[in-house]
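For reference, the structure is listed below as structure tokens.
What you see is the complex with one protein chain gone and the rest in place.
We call the chains A and B, going by the order they appear; numbering starts again at 1 in every chain.
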Amino acid sequence: MGTALSVPAQTQSARVRAQGSGHTIQTAITIISIVLVGIALIPALVQMFLDKPLYYPDARFTIQNIVALVSDREVTATFGATFLFCSIVVLVSMALGTSSAILIGRTDLPGRSAFLAILLWPLFLSPQVIGFGAILAYGPAGLLTIWFSDATGLTEPWNLYSVPGMAVVAGIAATPVTTLYCLTAAIQQDPNQEAAARIAGAGSLRILFRIILPIMRPALIFAFIMNIVNALETLAIPLIIGGPVGIKLLTTLIYDKSFESAGLPQYGLVSALAFALMAIVGVLFFLQRLALRQSHRFVSVGAKSIQPKMLALGSWKWPAFLLMAVYVVFGVVVLVGAVFARSLTFILSPDVSFFDAVTLQHYSDVLSVEVYRRSILNTLLLAVVGGALGTAFVAAVAMVAQRSNYRYRRVLDAVAQLPRVLPGLVVGLGVFYASMFVPGIDLLRNTIWLVLIAYLIRFLSSGYGIVSPALLQITGDFDRAAKSVGAGWTTTMTRIVLPLSKQALLSCFVLLMILIIKEYSSAVFLMAPGSEVIGSTMLSLWTQGLAGPVAALAVMQIVLTSILTSIVTRILGVKLHG
Amino acid sequence: MRKFLFTLFSTLPLFSAPSFAQQDVPDGYPTEYSKIIDAAKTEKGLVIYSNVSTNNWAPFLELAKKRYPFLSIETTDEQNVWEKYFAESAAGARTADMILTFAPERWPDFVQRGQALDYKSPEIPHLPSWSMVLPGVYTAAADPFLIAYNKRAFKDKTPPMSMADAVAALKADPKLKGRITAYDPEVSLGFAFWSSWVKRNANGWSLIEALGPAMRPERSAATQREKIATGEQALAIFTSGAGIKVFESPAVKPLVGWGYPKDGTPVLFRSVAITKAAASPNSAKLFLDLLLSRDGQMAFAVGGQTPYRADIKPGEAPYTSYSAIVKAIGEENVIFVKPDASLLSGSDEFMARWNKALGR
């Protein structure tokens, strides 16, 4: 479809002139997006063809980085493990995420809201802390492993240090996002569709598999692709769990070769990987588009208001409750609990009584240092300001890409998805570079506002991933109705679509806050005295070998995130999900 | 007349320069040092990129504040020191005045690129000659890498204090398989000292091969310490000396024991240099000289770093010192891991052999 070329008639009134097609704003939003993503992308693109970091005067052109991805024996040797790892991560995350979303959003499962509150915890934690928690709980000397061994007599009940072991942990870490993606779709379903199936004689289970799941297809496909992307770029958990037993995935190998091994950092290889990932994800998104070609069939927020009714689980109620409880307790509470316990003890060991080891030292260690305190305050500021700015930006992008007939809306859609596959480090490097060469941005050097720009780029896709499917589910009749009474694009968006997507935008705001609070990789390059954030402080404490303070900081991170989200929840009266 | 002129000239500086500046020149430093102090006063703060945490910097920074109250000092703690410095200096942006980090493989390149200011510290006469290997690059601390063990795992047994001991312990108790952690040579630091250790020990590789299948390398001293304390791992071969502070803490002491590896204790140089791009070179000089002084070394040691000056005797520094290491294992068993360009390459060959030894 071409664009609607508006030719105002001669008789046009002032009113009509004010109600433009929004072309200028749409162009501005598109340009800003392209510039922002370009900031992160261009240095990476240049870097891919250089043998040394691009600011080295003796850096030379090479295509070795790209060649290495497919020809280097060490690289290709990781393909098998990477495939297995990704498959398990996606399987675990999709299975746990969708069942949680349906059980919580769609059924009369007892204790739904409590389950939801708890199962989102991993979202608040950086992956290395989750990996750390997994070792504390499920490692060979983990508290749960020991207890389980003592109880059953099995010497080695499970092996965390294996591809499946770390994949399950990574899958659990990825589950909350899947849950969030699917929850909105689950909640917004028309109960009549279920009622119709029930009348047709379908039992709850049949309704689940034949009605609810198929209708959630767009969200499921989207979550599926996001999970693949996430699994492909997962670094921290395989590094911390797979490292000791020599399991290498594509990302850990490249990370090693680029940053840890002796020699100059091979940013070129990182860039090549980023672009390879981008190509894979590009193909995935193309497939998604094919699969969702008729996504209007799935518009589930009709123009009529509906009161969703919960699906009665019947005799499945308590078995479902039990399964959910097992997941929440062993997949979430135990992991987080281990970190929490570690933060309060000198050492967490089955050999030492918890009460002998208990201490608040780690908290005072963190809070007594001005830089660490400042990093917490900076993070708080970035979370609130970045969350708000990011949401506004994401909303603008999503509305142009999803609800306009702007000529380049498909381009914008693709641009908004790009940062997802850009490793945080590449984004950080790009912004860092821009801060030295782009006039204007250089004024922000060594301030947290530079970090903010990096975060906006980094999390554009994550926010977009929340807002864009939500927009898809609001019927276009609302826009057309506004247009027909004389509202231009901008008015329609701000007065009709924006208020209608309030829930999704607030979810986006909360998600961005959470992501910003735990982010570290894109900030690594941008750290300067005064612009520290929790993530970088944690990294620094971790490399110093201070596991106790890391745990304490992780707990403070959870507390901070919980406080912020509950403020948003209470004051604005929304839930983290749609 | 001559005498009068002499008196006049010799006393002039007393009057022309503020009197406290004269007092500030440390004992034994040339009087011209006051010029550096004066110049430093006009500079706008000191930026140091380092791999030392804020906590660990604190005692030394306190000393520096007392000695030179006019210095405003900012230190970072990051792994990115080189890349940030190179990128910023290439763009002419404000960057570090001083760099302080291990990275033995990167320092020669840094000097070769002409990025280290060749400053001659007045502390040179007091520093061991082995501590200065590159022009302008000094050693801020000489940190040992230790063997640590879980006390319960070695109850009623003599804990191994060398690689050879470890091989023997594994033979005696096959259950140790998978419970021996080593600092991972995949990480450049690990490669630096493992390759130095192998060079020193003719039978090094055969020991690694004997121990290999039982080893689970870690990339972080944090996880090593954590796993030794919980008992997941029984033995840590080469874990950071910065851990002594933790091992000696009341809660951990009953669980973990440690010692210097008898068949070679790697001692890593935490090197420091003033950068060519420094905006505050004089402040940096004051800071560097203080760091190298005896008082400075002692303050740095309180933060967990290992002092190495000959005038710091065993037992004087809070955790350990170079002299304490020598006293424990003898000078011949110290393996210096110092700035060395050859460490920049050659890890592939080493890693191939290492991985084979570990059965990967």
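Following the convention adopted for this analysis, contacts are C-beta pairs under 8 Å (C-beta built on N, C-alpha and C of every residue); 3 or more make two chains touch, one makes a residue touch a chain.
In the analysis below, contacts and distances are computed from a predicted model.
Which choice in "Iron(III) transport system ATP-binding protein", "CbtB domain-containing protein", "LrgB family protein" or "Proline dehydrogenase" gives the name that UniProt lists for the one chain left out?
The record for the missing subunit names the protein "Iron(III) transport system ATP-binding protein".
The chain left out touches which of the shown chains?
A
Tell me which residue among A:Ala151, A:Ile199, A:Val485 or A:Ile571 touches the hidden chain in the full complex.
Residue touching the absent chain, from the options given: A:Val485.
Of the residues in chain A, which ones touch the absent chain?
So the residues of chain A touching the unseen chain are 1-2, 4-9, 11-12, 14-16, 19, 21, 302-305, 475, 477-478, 480-488, 491, 495-496, 499-500, 502.
Note that in this section only the chains that are shown with their structure count from here on.
Nearest whole angstrom, what separates the Cα centre of chain A from the Cα centre of chain B?
Computed from C-alpha means, the inter-chain centre distance equals 38 Å.
Looking at the complex, which residues from chain B come into contact with chain A?
47, 51, 53-56, 58, 74-80, 83-84, 86-88, 90-91, 93-94, 105, 109, 152, 178, 181, 184, 186-188, 191-192, 216-227, 229-233, 240, 242-243, 246, 249-252, 254-255, 343-347, 351, 355, 358, 360
Please give the residue numbers of chain A that touch chain B in the complex, ascending.
Touch residues, chain A against chain B: 53, 55-57, 132, 135-136, 139-142, 161, 239-240, 243-246, 256, 259-265, 345-352, 356-357, 359, 365, 369, 371-372, 432-433, 436-437, 442, 445-446, 524-525, 527-530, 536, 540-547, 550.
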